[in-house]
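Have a look at the structure below before the remarks.
A protein chain is absent from this complex, but the other protein chains hold their places.
Labels run A, B, C and D following the written order; every chain starts at residue 1.
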Amino acid sequence: MLTSFRRASNKVGLPPGTLVHIGEKKMEKTGISIIDYDESQFEEQRVDAIEQCFPFKDKPTVTWINIDGIHEAEIIEKIGKHFEIHPLVLEDIMNSGQQPKAEDLEQYVFVILKMLSYDEETKEIKPEQVSLILGPNFVITFQEREGDVFNPIRDRIRKAKGRIRRMKADYLAYRLIDTIVDHYFIVLEKLAERIESLEEELVTNPTPETLQTIHALKRELIFLRRSVWPLREAVISLERGESALIHESTGIYLRDVYDHTIQVIDTVETFRDMVSGMLDVYLSSISNKMNEVMKVLTIIATIFIPLTFVAGVYGMNFKYIPELEWPWGYAACLILMGIIALVMVLYFRRKRWL
Amino acid sequence: MLTSFRRASNKVGLPPGTLVHIGEKKMEKTGISIIDYDESQFEEQRVDAIEQCFPFKDKPTVTWINIDGIHEAEIIEKIGKHFEIHPLVLEDIMNSGQQPKAEDLEQYVFVILKMLSYDEETKEIKPEQVSLILGPNFVITFQEREGDVFNPIRDRIRKAKGRIRRMKADYLAYRLIDTIVDHYFIVLEKLAERIESLEEELVTNPTPETLQTIHALKRELIFLRRSVWPLREAVISLERGESALIHESTGIYLRDVYDHTIQVIDTVETFRDMVSGMLDVYLSSISNKMNEVMKVLTIIATIFIPLTFVAGVYGMNFKYIPELEWPWGYAACLILMGIIALVMVLYFRRKRWL
Amino acid sequence: MLTSFRRASNKVGLPPGTLVHIGEKKMEKTGISIIDYDESQFEEQRVDAIEQCFPFKDKPTVTWINIDGIHEAEIIEKIGKHFEIHPLVLEDIMNSGQQPKAEDLEQYVFVILKMLSYDEETKEIKPEQVSLILGPNFVITFQEREGDVFNPIRDRIRKAKGRIRRMKADYLAYRLIDTIVDHYFIVLEKLAERIESLEEELVTNPTPETLQTIHALKRELIFLRRSVWPLREAVISLERGESALIHESTGIYLRDVYDHTIQVIDTVETFRDMVSGMLDVYLSSISNKMNEVMKVLTIIATIFIPLTFVAGVYGMNFKYIPELEWPWGYAACLILMGIIALVMVLYFRRKRWL
Amino acid sequence: MLTSFRRASNKVGLPPGTLVHIGEKKMEKTGISIIDYDESQFEEQRVDAIEQCFPFKDKPTVTWINIDGIHEAEIIEKIGKHFEIHPLVLEDIMNSGQQPKAEDLEQYVFVILKMLSYDEETKEIKPEQVSLILGPNFVITFQEREGDVFNPIRDRIRKAKGRIRRMKADYLAYRLIDTIVDHYFIVLEKLAERIESLEEELVTNPTPETLQTIHALKRELIFLRRSVWPLREAVISLERGESALIHESTGIYLRDVYDHTIQVIDTVETFRDMVSGMLDVYLSSISNKMNEVMKVLTIIATIFIPLTFVAGVYGMNFKYIPELEWPWGYAACLILMGIIALVMVLYFRRKRWL
Partner (left out) sequence: MLTSFRRASNKVGLPPGTLVHIGEKKMEKTGISIIDYDESQFEEQRVDAIEQCFPFKDKPTVTWINIDGIHEAEIIEKIGKHFEIHPLVLEDIMNSGQQPKAEDLEQYVFVILKMLSYDEETKEIKPEQVSLILGPNFVITFQEREGDVFNPIRDRIRKAKGRIRRMKADYLAYRLIDTIVDHYFIVLEKLAERIESLEEELVTNPTPETLQTIHALKRELIFLRRSVWPLREAVISLERGESALIHESTGIYLRDVYDHTIQVIDTVETFRDMVSGMLDVYLSSISNKMNEVMKVLTIIATIFIPLTFVAGVYGMNFKYIPELEWPWGYAACLILMGIIALVMVLYFRRKRWL
């Protein structure tokens, strides 16, 4: 979290609209792919030079240009020029530290989202920034690295399955956003698994490591929460926005995405409540254990301290200690000690400490 | 809670409107029953094929179609097609992980509610999703399993008791919603009983199990809270919504449901406050007990440690210890010890530790 | 709190508008009294049959009908029929578990309030529900039991003191509401007294009972808070509402009631802050005491443990312990012990533990 | 705090607009002073009878009537009658337990403020209620006691310094409000001093008294907060209000007062944060101390307990204990003890407890 943030401060002092990649460079060469379709026709190609995308801008068919890699300023700039995108928008696309947002810029709608994936090894949530520009009949997406989350959509377009080939660019944009939000549920599922195993650990054998894990989980949830709240704002502004680029029929689909977002937020909040509860359970189980330890100490100590005192008394070397001379002195002493111990034990019993 | 959530992630990647049942399959075969009535006539039947419901769609009488079981995509789809229901709505009906909501979709109003019941054995609140579609002269309800909560309404329709036969479909919808909200009070009563018995336990004999129960209760309340807050939103949107399907005369009844919802929320919040208070009481009672234990240890230890020291001194084997030779040395030593103990006890008394 | 709530669940399943009394039956027979007045004339009577009130409905004079007892459904129903009151309103009147609210129902305004009194014995706040219906020229009040809080108003009407005889029914309603809100201050005063005596107790001699009292007080305040917040909403909706039944000149008086409500809320919140503060003070005073106890243990133990060890050494029975043979061995040993004790004490002094 | 509140409950049952002084009587005789001015002329007098103020009401010049003492109902009533002030406003003026507020009553604007001063002895903030009525060309102020905070304003009017003689009554009202708000900074400064000295105390020598002081300070801040938040509301309603009595040119000045109020609130909130932080520091410093004490006990005890055991073993009186007969037995035993002690110390070192 801190690393991603730190890089942002490198840009301080540069004028607005300066295209500098901020973030980890996640791949070598920018990959560009084009899908162009309408109800009757379909075309797909991977291109090397960005200029090959330009002719699609004014075609009446729906064009989806996908850019994998946001570190090459030159490519981003060329797209910006040809598709008439504001330099500040381009700057945002190249800065992977952006918060999710949706902006209606009249000629196009600009959406920034966070694709989340769960790294099984580090047990951390890894964000990837996906920017999306929705124009009148094209959608341009920018990803930080090549990925396959959009493949099911590509498949459906290729095979002309379902609604997608009959609909316009805004429906494509919706499908892309929906896919990203849907992937949040996978991350949530991983977290749910961790929470469940943690709960079991908490009941069977809580250790200081359990506490570490709880705190780590809490932190992941803070991070997740920071991502989903602005996402909700972004989806609301898309749904309610009056952009001419989003047709009325797409509204109900966006409301569905909104419902999913709410469900994600709701789950995150529930997880937070659960993790907080686990912290409480952990702390009180530790304190219970401590209390038990203390009780044992107290019981052992309070039983034996008086007995040792008695032994000490009859270990004194006074010339005249009458009891020492008694034939049954030792036995009497042991019996006395037994009685003292018994009284103590009974007292503890009554106090419910034993 | 976690289980119901986890299943939702299975659907990731499917296109919107895909009808997949999400949730536990709670019954084998979908049951379909139809009640059709107006002020003068009444008809009731259980049908096997969903197609038998279709003729009722355009009849001027009020028709209530009740579907028990939401796992058969085919049936849901057929209803959807005939009654012109949006695929996304059908998707929501089949996904038992939805939050309560009400949506006005012009041709019909779509409401999702959670029916709650209290499982005496596991001491958990069990939710069942009930979806309701209010059309111009029909109401379609979807339940996860057969149940009898709606039987009193059926009875009243059969016997033409009260207002219900004179009113339209919106009043029927209101009665169904009202019945579900009313059942929340039964769950709340069970919780109230548990809270009361817990309070008694807390005063008489708090154990670590008490803490477990408090945490479990806290969790149930978090869960309950998550269900009732969106319910409130749903009822508000029904009451204030300007759907032509809801007549003005039904408004006051919906306000009454709203008042009940507020009462439920209010009770849940009070329970939360009470359970929080119980946690505090538990923790301070535990800490009180601990303090008492520590005090006993301190008192016993601080009284006997000096005495044992004295005994130790006169147990030393120095050649020349004058006191050991005194005839009354032993008695003097015992008296000295008595005085030390007395001084200690008085000191503790003054400090109010004894 | 829990008892009053539990009774509400008995009504689950009954149709809306069913008149069932919910709450404790606080008196035997319903008492009905009528006061009818205008600037020049005055009439007061206690009647046995509710029908005797009916002729007053259409008289141009202001009529105040007071019903003591809300358990007889028949009487409530008759009033409802004659004065054309909605069945749901009648249901609310008979259900003593309602939250304060104000509803403008065009022909009349319906207000529910909680009259609070402080039971000196149980030290609990006892609520009584007062419902008020303001019609064009009549006010009907429903109380759970006979009481005398409205007597000063009756007196002023009888004696034609002040504004009241010159004003309309809405002013009477205002005066009744104002009287109820004013009584909150008496309850607050009692709480203030308890808080003050508790504060003294906290400083002089905090016991576990103090904690119990703090928690009880906290609970009373939670309860009180739940009553006053909706009261505020109710008063706002009366003041801002545009009911034709409330004349503009009464507005400033309602704003005054609103100010009082705010003052009550503000005091309740301050009390809550104070009680929270007291809890903190209690806990830290207990922990201070504990620390002191622990310190004494530590000091006694750490002083005597080394001394006892020395005594133990010279109590050993080795054949050749040279010190034991020294003539001044014993004295030297005692001096050594004294030095050890002194060093310990000085160390504790420097550490500021003594 | 509690005292001022308790007196308010004495008024319960009295009709609205009853003029009863609520609060401590802070002076004997009501003092009345009049300042009348416009750009060219100036007149100042102290009068004995309130009637002497009446002629100023209709003069075109700006008249400032200052009343010191709010306990004489007769005087307040006379003013009320002559200046046509609503009885409820008069009631508020005489009740010193009011919250700050501003009300636009068309013929005049009514403002209640709290003048704060800091009592160096009791270290408490003392509030004094100042009411202000702004009419078309007059300002009437009511103070609980004679004071000199308005003297600088009087001076400026007398000497015709600055803007004030050229401006209307609303500017005078602004200057009075501004002066009161400015005095809050003096109180804040005193609190800042206390916080600073407390912080020093916390670092050098925290005692239970420190805790008392922190709690007292916390309470003062709760009280202060309760005064300044409604003040903010009052100033906003003045600034944004569309009273014809407040000229547009005064708006910017009121915004300035608003800025100051925000600064006061902001400072109070910062102080609260700081005092909360101090509480945390205190508690953890106490717990640190405790831990240190416990550590010393543990170390001393765990070193000497095994040693004392060894001494005990060789103090046993068995006939045949071979070690006791060894010539170097004693020395060996001492060396053994030394080794045990050393091992213990090294163990503690490694665990970083020493």
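In this section, a residue touches a chain if its C-beta (ideal position, glycine included) is under 8 Å from a C-beta of that chain, and two chains touch if they have at least 3 such contacts.
Treat the numbers as computed from the prediction; the structure is a model and nothing was measured.
One chain is not displayed; in the complete assembly it touches the shown chains A, D.
From the set D:Ala73, D:Ile236, D:Met294 or D:Leu334, the residue in touch with the chain omitted from the display is D:Met294, counting the whole complex.
Screening D:Val281, D:Ala331 or D:Val345 for touch with the missing chain picks out D:Val281.
Within the entire complex, the positions of subunit D that touch the omitted partner chain are 152, 156, 161-164, 175, 178-179, 182-183, 185-186, 188-189, 192, 195-196, 252-253, 255-256, 259, 262-263, 266-267, 270, 273-274, 277, 280-281, 284-285, 287-288, 291, 294-295, 297-298, 301-302, 305-306, 308-309, 312-313, 315-322, 351-353. In the full complex, subunit A makes contact with the omitted chain through residues 1-2, 5-6, 8-9, 11-13, 15-17, 86, 88, 91-92, 97-99, 101, 103, 105, 205, 208, 211, 215, 218-219, 222-223, 226, 279, 283, 286, 289-290, 292-294, 296-297, 300-301, 304-305, 307-308, 311-312, 314-317, 321, 323-330, 333-334, 337.
Keep in mind that, in the parts below, only the chains that are shown with their structure count from here on.
Setting subunit B aside and leaving every other chain in place, the chains that still touch form these groups: A | C, D. Of all chains, A has its CA centroid at the greatest distance from the CA centroid of subunit C. Spacing of subunit C relative to subunit D, judged by their CA centroids, is 26 angstrom. Within subunit B, the positions touching two or more other chains are listed as 294, 297, 301, 305, 308, 312, 315-317, 321.
Taken as a contact graph, with one node per protein chain and an edge wherever two chains touch, the assembly forms an open path, each chain linked only to its neighbours along a line.
A list of each chain pair in contact follows: A-B, B-C, C-D.
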